[in-house]
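In this view, the complex is presented without one of its protein chains, the others remaining in place.
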Amino acid sequence: MFFRSLLFLTCMLIQHSGAQSSCKELKTQRPDLEDGLYTLRASHAQEHGEEYQTYCDMTSDGGGWTLIASIHENNLKGKCTVGDNWSSQQGNKYNLPGGDSNWSNRKTFGHIVSVTEDDYKNPGYYDIDAASLAVWHVPNKTPMHQWKDLSLLRYHTHCSAWEEHGPNLFQLFTRIPVKHGMGRCQINNGPSISIEYDQGDDDVVRSLYGTATRVSFETGYISFRAINTDRSAFAICSGTKPTGCKPENHCVGGGGYVTLQPNCGDFSRFDDTDATFKASTAVSEAALLLFYN
Amino acid sequence: MFFRSLLFLTCMLIQHSGAQSSCKELKTQRPDLEDGLYTLRASHAQEHGEEYQTYCDMTSDGGGWTLIASIHENNLKGKCTVGDNWSSQQGNKYNLPGGDSNWSNRKTFGHIVSVTEDDYKNPGYYDIDAASLAVWHVPNKTPMHQWKDLSLLRYHTHCSAWEEHGPNLFQLFTRIPVKHGMGRCQINNGPSISIEYDQGDDDVVRSLYGTATRVSFETGYISFRAINTDRSAFAICSGTKPTGCKPENHCVGGGGYVTLQPNCGDFSRFDDTDATFKASTAVSEAALLLFYN
Partner (left out) sequence: MFFRSLLFLTCMLIQHSGAQSSCKELKTQRPDLEDGLYTLRASHAQEHGEEYQTYCDMTSDGGGWTLIASIHENNLKGKCTVGDNWSSQQGNKYNLPGGDSNWSNRKTFGHIVSVTEDDYKNPGYYDIDAASLAVWHVPNKTPMHQWKDLSLLRYHTHCSAWEEHGPNLFQLFTRIPVKHGMGRCQINNGPSISIEYDQGDDDVVRSLYGTATRVSFETGYISFRAINTDRSAFAICSGTKPTGCKPENHCVGGGGYVTLQPNCGDFSRFDDTDATFKASTAVSEAALLLFYN
């Protein structure tokens, strides 16, 4: 009785102390863990690491996926206004080509429970070294216990394809900044990485974007820092690899300046006034949840 | 000595683990607890619940009141600008009729110590099932240990009156959204619930609002989703039940669009340019603290 009590204490302490720095570490130690909230402790911070609670997907593809960010459009008509954390909250400004620069800094924002209702970024974004990425498109306002089931689309990077571009988005976007004027369309785009679908397929990807947009990408990829005709940059093209020069219609998270108005914003030109270029309502009203493994 | 030390460890662990999800649960287990900060753990989140610190009123009406939100006007001249979390931070926009939608989502913001200096919303807002509500009007910048004593007005819902409208504000405002264009003045207003005063009375309520406004409400109620002449919605009328169609002068937390300028904002038109409609300085410079029991 006495020793059991002591053992119980020890377990609680270990769990609470957040000695693990990723869901993968947790899963390795305790293979029986289920999807849900866990406390992690950042490992790269010196001395004592920063603690944070986040969601672990402990069951897809062997489990161990750490939710590290979400991209949510709070106001598709608001162009680089409050809430556009992944582009800019300063308006569309030529003299601020990188906007809020959150793709390549250590700022964190949002709260784990409301990642389908607000932009989100936790210390895992820059702290964890990832062997692969996963993305879920989850309809806005979906509660946590339904994120996985109600996703429009879920996928992860193919085999070890991410490894040469990582180890995480912080470092990728430090090397290739999401900034206006960094290069030319197609020529200076970042990498496109092939993906495996966990929910959905190529047809679902196509259905997310405008009919006229579909001719300007290939499906089956996740792409980074896509550049358009006007040298504006977009951070992530989800499910797609741009073959043309209009990534503003299917990529998210632009820099601080997009030449043609009104294009600035987390979901840039998903609300194109031309109905054939306009993204689907489903993808426009869903958050992208980003995971590391 | 040894066993005492172990017992001490156990107590600290239990306290820290925040096993309780409301101040009411804490109070039930330990009736001697006093007003102050406690750590709670949200119960509805799956697996491991989200932890947060908040203030418990452990003594009014039997105690067990959890502070779950505050509504604070940071700039009465700023109309739906930064800091207007309970209306909109996107400006007054017809195409964003629900504004920031924070009455009916799981976004959280602010910090417990500064609820009289900033808007505040914690996970209790959507997590706790409440049998009753309480509201305190606390002058801006009042420190925590004086919130209760310096309140202009304190009251809670009468007997079990809240039960048919709950179990919390998140669910109430999911059913009846705070949004422009949802219905007509009086006809589509939400419920009005009778209250019992803990500090102040009907006369104090009247004194908070403009002399010309007083003829457009009854005292002794808290009302939800009041609609005005122009189909704009206001979340909470504190101490009042609108009998007319000008709730913008005594209700707080509008949606994202208010037809007549300049009305958009957390405290909407408390700064009416007509001195007879203008709310008192006392209520305009006080935050509303919201509690569940």
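The chains carry the letters A and B, assigned in the order they are written, with residues numbered from 1 in each.
By our rule, contacts are C-beta pairs under 8 Å (C-beta built on N, C-alpha and C of every residue); 3 or more make two chains touch, one makes a residue touch a chain.
Every value quoted in this text rests on a predicted model; they were computed, and no experiment measured them.
Participant: Using the touch definition up top, pick the residue from A:Arg106, A:His158 or A:Arg206 that touches the left-out chain.
Facilitator: A:Arg106
Participant: Tell me which stretches of subunit B touch the chain missing from the display.
Facilitator: Against the left-out chain, subunit B lists 5-6, 9, 12-13, 16, 34-39, 53, 74-75, 77-78, 81-83, 111-114, 117-118, 141, 143-145.
Participant: Just checking the interface: what residues of subunit A touch the absent partner chain?
Facilitator: 6, 9-10, 13, 16-17, 42, 45-51, 82, 89-91, 93, 95-96, 100-101, 105-108, 123
To be clear about the criterion, only the chains that are shown with their structure count from here on.
Participant: Centroid of subunit A to centroid of subunit B, CA atoms only: how many Å?
Facilitator: 33
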